[in-house]
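One chain of protein is taken out of this complex; the other chains stay put.
Chain lettering (A and B) follows the sequence in which the chains are written, and residue indices restart at 1 in each chain.
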Amino acid sequence: MNVSEVERREHYLNVNYGIRSWLLTTDHKRIAWLYLLSVTLFFFIGGFFATLIRLELLTPQGDLVQAETYNKLFTMHGVTMIFFFLIPSIPAVLGNFLVPMMIGARDLAFPRLNLASWYIFILGGAFTVMAAAAGGVDTGWTFYTPYSSIYSNTHVVLTVVGIFVTGFSSILTGLNFIVTIHKMRAPGMTWFRLPLFIWAHYATSIIFVLGTPVIAITLVLVALERIFRLGIFDPALGGDPVLFQHLFWFYSHPAVYIMVLPAMGVVSELIACFSRKRVFGYSVVAFASLGIAVIGFLVWGHHMFVSGQSVHAGMIFSLLSFLVAIPSAIKVFNWTATLYKGSISYDAPMLYALGFIGLFTIGGLTGLFLATLGIDVHVHDTYFVIAHFHYIMVGGSVMGYLGGIHFWWPKMTGRRYPEGWARLAALIIFIGFNLTFFPQFVLGYIGMPRRYHVYPPEFQVLNVMSTAGASILAVGYLLPLTYLIWSLRYGTVAGRNPWGARGLEWETPSPPPTENFERTPIVTEGAYAYEKAPEEISTLGRPAHV
Amino acid sequence: MNLGFPLFPEQASTMAARVDALFYFLVAVTVFFAALIFFMIVVFAVKYRRRSEDERPRPIEGNFWLEILWSAIPLGLTMVMFVWGAIIYFDIYNPPNDALEISIVGRQWMWKAQHAEGQREINELHVPVGQAVKLTMTSEDVIHDVFLPAFRVKQDVLPGRYTTLWFQATKAGEYPLFCSQYCGTQHSGMVGRVVVLEPAEFEKWLSGGATGLSMIDQGASLFKRFGCETCHGAGGTSQGPSLAGLFGKTVKLQGGTTVTADENYIRESILDPRAKIVAGYQPIMPTFKGLVSEEGLLQLIAYIKSLEGAERKAAQK
Partner (left out) sequence: MSKVEPFQAHHFDDVEQQHEASWLGMWVFLATEVMFFGGMFAGYFVYRHWYLQAFAAASNHLDVLLGGINTAVLICSSFTVALAVHSAETDRRKPLIAFLLLTIVLGLAFLGIKFYEYHTKFEEHLVPGSSFSFEASLARPAEIFFSFYFAMTGMHALHMIIGIGLMTALLFQARRGRFSSFYYTPVELTGLYWHFVDIVWIFLFPLLYLLGRHL
């Protein structure tokens, strides 16, 4: 198939042109692109803050920036990365693009709500960027009271308004996914024929709709306290600062599952495709996703073991935290078992998927250290925690996101990216990541606290290692940015199914037409029917064509 | 082997070795399972690499017993971790009864300590080796945290409440103290050191330097100055209950509930007297909020805690 043939065929990208056709689109695939551009921007903004942090930490003294600036840097790094990159990334980009396609629908249940959710996201981002430009906020992304509600004299209200607004974007996305998955599956697409990507996004959406409102109201209360001096969290006025922590973590713990479950969904798809085998223990993996979402709501107190919470509460939360680790472990074993007697290829998406499994394993196992009460007392609020969550969020979620972007890039753009560069980038990212964050486990155990602008000299060698790793990681991230953009114009034209994958999204042309499918698919097979030849499972009633 | 950086902090308390032992156990489990997964992935990825484009591997749905096995083993291991960790945690939170008591008041961005004998310190804490030490801590402003890595303990320091932390040092030396709950601009400057001395040296340190009144004596003078004696004088009066032997007792409140008279209860009763009213008394105690500092409150509490002995002595006469 040549370029001119592609250009002649009508698809969702060329069906109309102009800025209005993009800013007023209701096509879930275009909205996915709007999100893609936005989250990429926020990723590099958050990355910029991280760069300054790691540069400052090269030396024990605070010689690059002042203390107050440093405090704003780590706060803005956290806020930007969590609320404006990690939480939306896979669901709002890959989820928006793929959920309707994978279930055989023409769009999400509420396309206009979908567009509204992007505008709300941008509005929230605008507030937060304004707060940063006006001088930033220095409370930490966790906004603990009474520092945030009374003592800080930075732009707390503006920032929490930004996060509050963006939260509604999440809620609407989750709502859209839940209704779509329940009501718009193609004929024959029963629950247990759904790809695991869908199960993962369904579980994530439950957390979106039930958890996000709680942080919304909590931040409203902090803002009201700041503006009207209410005293809800102010001990001098009879309030309880620890109550804030309970309300905050009630959402923010499930939020981390919002960040990892979609990546796990991506990994299931990648492992299956690049082993050419169905995922081992499909229904176990599906239920594990739901289990993680449910139990994830019951463990928030493990962020508060030394907060003044009672010893008994600590014990209950510790026990539940171990229980929530089990479904994740089960998934790792199932993915590994999928490789057994498979037919494995090492394309870039697979490298990201395998990297995810390895790094998520380490991140998850170090979570056990934190769930263990006797150890958490020592490592809480140290670099050990920072290392743990970056292993999951960067080693896990970001790698899952990149793997997914690479995998579905041909479908989304009709172009292939340069495979050699992609594999190199994956390797650089893997190495850079480990060098950045593994030393932080040691740093934490030997006692370096979090959020420290200056530190005792014996911590310097490990900090230098970490910064060196970060510079490699930065190169690794700039590579895909470059070659993916390059591929839009110069990449090889992609066919319908360049990976030989299974799934309804691979049965439409690349890029797909606006309505996704020329005829509604009729599903007769479960997901991952790799043992069958493509022609045997074509659902469109005619031979598959490239 | 000199790496240029330490791998572990010093073990300088009775807890440290226990925490490290549990840590080693988790490291071993982590290394084992991480290595296992890495190994399996590498072996499978190499052994089953695609050799031709039209390979179609046989589908494998799953294996029930394998799922049970790799659910049960992690569950078993994690329960061991849980129990072991919970036991250590329980001990971390239960100081022995004979602990030496020291008060800590944290504020942006410094630590103030006062020994029972009256010795004050700023950003430093002198303690004896081989003796349990219990810190009663509060903050004057935001949430702080006392972190003693060499002792493997940490505890948030809250405004409006007391929290406690205890340790027993096993080695003389100087160890870092870090504030470990972000508290504003100079959070990373809010560091101090714990100076552990041999018992004889510690006694010498206590008696040397600026001698002042002990905390109990300072508390007694505050008790007089604020007129507490008027209502809570020896044996109590019709206005207010006796405070002798109060500390640690169960107090019956109006409405039928009870409360244990600990430091938090006494502090609250001074600052917010109407919050918990003792059964049989009128709510007439005025509040002393704004009139007494956090250090003053700790001194009053030390005095009230000491009242048991005095009362018994008076009764014996």
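In this text, contacts are C-beta pairs under 8 Å (C-beta built on N, C-alpha and C of every residue); 3 or more make two chains touch, one makes a residue touch a chain.
Keep in mind the model is a prediction, meaning the values are calculated, not measured.
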Touched by the hidden chain, which of the shown chains? A, B
Sole touch to the unshown chain from A:A109, A:V137 or A:V398: residue A:A109
In the whole complex, not just what's shown, which of B:G62, B:G189 or B:P273 touches the removed chain? B:P273
Can you work out which residue in A:G231, A:P418 or A:P513 touches the chain that's missing from view? A:G231
With the full complex in mind, choose from A:V39, A:A92, A:V214 or A:A474 the residue touching the hidden chain. A:V214
By the contact definition given up top, give the residues of subunit B that touch the hidden chain. 272-275, 283, 287
Please identify, in ascending order, the residues of subunit A that touch the omitted chain? 100, 105-111, 171, 174-176, 178-180, 182-184, 209-214, 216-218, 220-221, 224, 228-232, 237-240, 243, 247, 250, 515, 520
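Please note the rule applied: only the chains that are shown with their structure count from here on.
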On a C-alpha centroid basis, what's the spacing between subunit A and subunit B, in Å? 36
Within their complex, state which residues of subunit A touch subunit B. 62, 67-68, 71, 138-140, 142, 144, 146-147, 151-152, 235-236, 238, 241-242, 275-278, 280-284, 305-308, 311, 314-315, 318-319, 322-323, 325-326, 329-330, 332-334, 336-337, 339-346, 354, 357-358, 361-362, 365-366, 368-369, 371-378, 380-382, 442, 445-447, 449-456, 458-462, 528-531, 533
What residues of subunit B sit close enough to touch subunit A in their complex? 3-9, 18-19, 22-23, 26, 29-30, 33-34, 37-38, 40-41, 44-45, 48-51, 55-63, 66-67, 70-71, 74-75, 78-79, 81-82, 84-90, 92-93, 108, 141-143, 145, 147, 149-150, 152-156, 158-161, 163, 176, 178-189, 191, 272
